[in-house]
Every structure is written in C-alpha cells, then in structure tokens.
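Worksheet: the structure to be examined is printed underneath.
The complex appears here minus one protein chain, its other protein chains still in place.
Labels run A, B and C following the written order; every chain starts at residue 1.
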Amino acid sequence: MKPPIILINYKAYENSYGEKGVEISKKIEKVSKDYGVPIIISVPATMIYKLSQILEIPVYAQHVDALRHGAHTGAILPEMIKDAGAKGSLLNHSERKIRLDEIHEAVTRIRDLGLESVVCADSYELVHPLALLRPNAILIEPPELIGSGRAVSKEKPEVITRAVNEIKKVEGVYLIAGAGITTGEDVYKAIELGADGIGVASAVMKSSTPEKIVEDFVINVLKAIDKKK
Amino acid sequence: MKPPIILINYKAYENSYGEKGVEISKKIEKVSKDYGVPIIISVPATMIYKLSQILEIPVYAQHVDALRHGAHTGAILPEMIKDAGAKGSLLNHSERKIRLDEIHEAVTRIRDLGLESVVCADSYELVHPLALLRPNAILIEPPELIGSGRAVSKEKPEVITRAVNEIKKVEGVYLIAGAGITTGEDVYKAIELGADGIGVASAVMKSSTPEKIVEDFVINVLKAIDKKK
Amino acid sequence: MKPPIILINYKAYENSYGEKGVEISKKIEKVSKDYGVPIIISVPATMIYKLSQILEIPVYAQHVDALRHGAHTGAILPEMIKDAGAKGSLLNHSERKIRLDEIHEAVTRIRDLGLESVVCADSYELVHPLALLRPNAILIEPPELIGSGRAVSKEKPEVITRAVNEIKKVEGVYLIAGAGITTGEDVYKAIELGADGIGVASAVMKSSTPEKIVEDFVINVLKAIDKKK
Partner (left out) sequence: MKPPIILINYKAYENSYGEKGVEISKKIEKVSKDYGVPIIISVPATMIYKLSQILEIPVYAQHVDALRHGAHTGAILPEMIKDAGAKGSLLNHSERKIRLDEIHEAVTRIRDLGLESVVCADSYELVHPLALLRPNAILIEPPELIGSGRAVSKEKPEVITRAVNEIKKVEGVYLIAGAGITTGEDVYKAIELGADGIGVASAVMKSSTPEKIVEDFVINVLKAIDKKK
C-alpha cells in the first residue's frame, strides 16, 4: 500500500454484488488504469473470488473474523479471503465494529499472511491507540457523517487535522479520511488537510454514473498531491 | 428439501476452503451420485461461488445476516448467497447464534428468495418455537456434544425423541439430528429415533478418508429408512 | 401477576434513579394504592434494593443475564435481583435484546426462583414462539413506535389484535401492549383490543406530572375492563 490511497467500500447495496457488482468493478478498474492510480475495492465476502479472477485492482474483504482454523461455523478467516484472492481487509467499520483484542488479532494474522489491513476509527482520539496495532492504514470516519453527503473534510476538517497529528506518533501507518465524501472538492480538501487517501462508499455506489464520480475523485487526489509538492 | 437429509457443515477447518475444500467437495459429490442421495454441504461464504460452479449437490451458506440492501459493511445478505449459487443457509448454529427476531427475518427473506433454511436448536424445548418460524428444517444439536465424538443418538437419544415429538406440532418442518455423530451406527440410530436426517461436521472434515465416512453414513441412512418402511 | 397489568419501564432517564427515582416511585405507588390497582415498575439494577426497601408495589429488573453462579464479571443473575427485593424482570426489551436460548434459560431460572418474567416481542409473529417458553406475560412492542408518542393501539391496532390471537395458543401467559402509549385513550383502546395490560415508559418518565399521567392510565384501564364485563 502506497499513497495516494483510494478505497471504495461496496457495503451491501444492490450493485455491490452479482452482475451489477461486476459491472461497476470494471468501470472502477478502467479509471484506475486510465490514470495509473491504484483503487482498492472492499467487496462482499461472496464476491471476493469472482472479482479477484477478473480484476487487477486490489480486492479487499469488508471484515474478517479474528479466529484460527477450527470449529467456527459462519466464520470468515483471513486465510479464506487470501485463498479467494483478496489483498487485504477493512476492519472495525462503524457498521461492523469488533473489539480491540479482535482487531489486534486480526491485524496480526492478516500481516502474517502477507495481506494488508485498514482499521476504521470513529474519532481522532482512537487513531493513536489503533495505529499502535500496526495496520497498514487507519480510516478515520466520524459515524454521524457516513452516508450523509456532508463531507468530513468540509464539515469537520479538524477531525482530519487532529487524526493526521495522531497518526504521526506511529511510524509506517497511513491515514485515510472518509465519511460523507461526495465531490471532487471534498477529496481535494481531505488530501490537502494531510490525509494519505480517501475512503468512499455511497457517493460511488449510489451514483448512476459511478465511473464519472471515481474519475473526478482520482483527478482531485492527483491535483491535491501535485499542489503539496 | 426432502428426507433423508444429509448435511455436512464445513465450518472453518483447513480443508473447508481452497484446493482442499474443492477436493473434499468432489469426493462428497461422488458418494451422493453413487447412491442417488442428495448431500447438502454448508461452506464458507468465500467458497459458495466457486463450489456452486463445479458441483451439482446443494451448496449452503453457514450463516446469513438478516439485513436488507443498504449500508451494511461486512454483511452477507440472503441475496448475495443466492447470487453466488447457494441453495440455502444454515442459521443460528451454536457457534454463530443470532437472536429470534433475526432468525425470523432471515428465514422469511430466505424463503421469499426461493432458498432453503435450516435453523439450529440447542435444546428440544426450542424446537417448537423455532419451527413456528417455518424454516425447512430444524437441526437439533446439544452443544456439549458438538465435535465431541460422542453421538447425540447414543448419548442423549431422548433429545432426539423429544425433538421429534416437538417438530410434529408444526406441519412441514423436518427434523435433523446432529452433534457428535461419528459412525454409521450413530447415523442409523438417529434415523431410527425419528429424525428426517443427520448433520455432521468434524467426523467428515477431520477424517483422512472423508469419502469413506460419508459413504458409511449414506449406507446407514438408507438402511434405517428401509427398516422403517 | 394478574390482569390488569400496568408496567412502567423506568429505562435510564435522569429521573429513573437517585432521589428523583425515589420521588417518582412514591408518586406511582400512591396512585396504585388510591385505586387499588397494582403497578409494576422496572428499574435500573442499582435501584432495586433501595426501592424495594421503601415501596410495596412490585419492583422488577429491566434485564437479567441467563447465567449461573460463577466467574461472570459484570453479570446480573436472577438470584441477585431476588436478593435485592425484585419480584420479577423484563427480558428481551427491544433496547436490550437477548437470544432465544438466553430467554429460555432466564425465564426458567426466574420461574424456579419464584419470580415473574415479562418477555418483550417486536412483532406478533414472535408472540407464540416466545409464549411457549412460559413467561408470565409477553409485552408486544413494535420498535418503530417505542418512545414515538404514536400509540400502538391507535397506529397499529392490528398488531394487538393479532398478538391477542397468538397468545391464546398458549395457556396461562398474559399479553401486555406497549409502544407509544401516551394518553388515557391509548390505554383504553389497548385493553379494548384484548390486551391484559399496558406497558409504558417515556409518557410517564418524561412528564412533569407523572402522577397525573399514571392516574389517567389507571382510570382508563379500569374503565375498559368494566366495559368488557
């Protein structure tokens, strides 16, 4: 994983799986290739294998269970997502929270398997504690803005600023900003505030022209990075 | 779903997924075809698509979330397992319990999608309440015997007898007996006690010759049914 | 427990505990004595002992854990609430759901200790399954109406009618109707529709004159019962 990080969380929408899931994934991949920017997609567990077969962009799981091989009905082990082709996993999303000991175990297992992990944090105060577990990145998302259409980078820029400050206390962990990001301007602002990347879901998944949204995001990520240099 | 029901729960063993998962599945399918008896396998979510592509025997999920399309990171919807090729799902296994309202919602959604559901019950007292939700079958498994190698049909035959009694109070729901079933004799006994089928996991998954175990189970199921007639 | 049942769930408001909790309890008890009608109050665990010492009306817990004596940090056992003076417990409230096996265990333990249990149900379809566990009563509460000020008896009278129908399938279990009950008329209607009692929380706890609300409820319960005879 290297900045700029663009992570699209598919969640469980109608177009997150099935033929529609394949279709949107191909569009996202095209943008990724056109601009030479990697785009991570985190997809439903049932889709990891299929999408990994047909795509080159990194496919993530949305969650894994912090369990080892054994009698665990219904569990999705890190080993299983790796076998299916995933390159990593989201963990502790506000819609699928797990405990600290589970995050620790999952991050460790994922790393040992050569995969990547992105751990979500609700508030900037949790960025340092979670970064100490050494995931590849922390995704900061104030839950009240998730899916709201009001971007964290505009509504609560201080959350990103503080999170950027916190992440510096631990070396080698990136900071991704998310929640409510809807426009290219939101993306630009997030990178400008110091984030290493952005996380997005509904703005892309609920759009009738997702490829345009993603393209606009990519353009603004690149522009903001260029400006920084 | 029609009796006799043979359900093999893959859980999360090393051979529950990947190449080993494919291999054991093919062996199970061969026995199914050789004897003309359907065998249901409940597999990890990441394997549903792959196994559904190469097998004709019914592939089940081990769990689904009782949620509708939307912002549900990490969720596995009934629609997703159907799309991936599953014919049904286990629900409420002792290792992955869910609440009554969730079982109700999941069973209803699964039925509406034309899939099948098998709801697990810890004790015979819960068979009637759970059967009222109209799943296709109830799988009775005393949790203390799961994976123990001591079969419910031998150690606690009264659990099966009572569960058989309870299931009769609701029309159209089958009773499957499980927990600790290891030998053909255990299987025979379970059917003899009135069960419509058997559920098994470790005895098959941990065996070095799973095809022989499964064959022995199938033979004894058929023998017990024959005897009853 | 005998109809008419009036249950006031204190929840966790500012006046649910402490001096304010004592004060509101005394007012409720006064109404109970004035009209000769028992009123059950379900109070925070920390208040059971104190309120049981000073009141004669039945004090309930709002939840108990389905556990036996042992190493269970943070657990509230049925034995503990009995020791503190409780006469029973609410279970499975929409704000504190537990699993079916836990409800079963808790109801059984509570009964064995000579206490009473009221199990909450979200929908009428769950009334029959839950009644089979033999609690003293089922409290039906459509979650979308809880605390809404829109009474179940007016907004969804068919939920009560159907629940009344379902409860008849099991002998000896009462049906209490709740969610959004705000006025005496709402109470009257609930009893008229066949409920054995009513459950209420915010209408009383958030009122500046709770004693008047409770009095109005009691009057209407008595009037509705009188009418039925």
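Everything that follows uses one rule, which is that a contact is a pair of C-beta atoms (placed from the backbone, for glycine too) under 8 Å apart; a residue touches a chain by one contact, two chains touch by 3 or more.
Not measured: the values here are computed from a predicted model.
S.K.: For the chain that was dropped from the view, give me its touching partners among the shown chains.
M.R.: Contacts of the omitted chain with visible chains: A, C.
S.K.: Thinking of the whole complex, not just what is shown, which of C:77, C:130 or C:176 touches the missing chain?
M.R.: Here the residue in touch with the unshown chain is C:77.
S.K.: Pick out the residues on chain C that sit against the missing chain.
M.R.: 9, 11-14, 17-18, 42, 44-50, 62-63, 67, 69-77, 79-81, 83-84, 90, 93-96, 146-147, 201-202
S.K.: Counting contacts across the full complex, list the positions on chain A that touch the omitted chain.
M.R.: 97-101, 103-104, 122-123, 125-126, 128-130, 132-133
By definition in this document, only the chains that are shown with their structure count from here on.
S.K.: Taking each chain's centre as the mean of its C-alpha atoms, which one ends up farthest from the centre of chain B?
M.R.: Taking each chain's C-alpha mean as its centre, the farthest from chain B is C.
S.K.: Suppose you list every residue number at the chain A-chain B interface; are over half of them used by both chains (same) or under half (different)?
M.R.: Same: when the shared numbers are divided by all numbers used, the fraction is over half.
S.K.: What whole-number Å value describes the gap between the mean CA coordinates of chain B and chain C?
M.R.: The mean C-alpha positions of chain B and chain C differ by 38 Å.
S.K.: Taking each chain's centre as its mean C-alpha position, how far apart are chain A and chain C in Å?
M.R.: Here chain A and chain C have centroids separated by 44 Å.
S.K.: Using mean C-alpha positions as chain centres, tell me how far chain A is from chain B in Å, no decimals.
M.R.: 35
S.K.: Residues of chain B that contact two or more other chains, please.
M.R.: Chain B, residues with two or more chain partners: not present.
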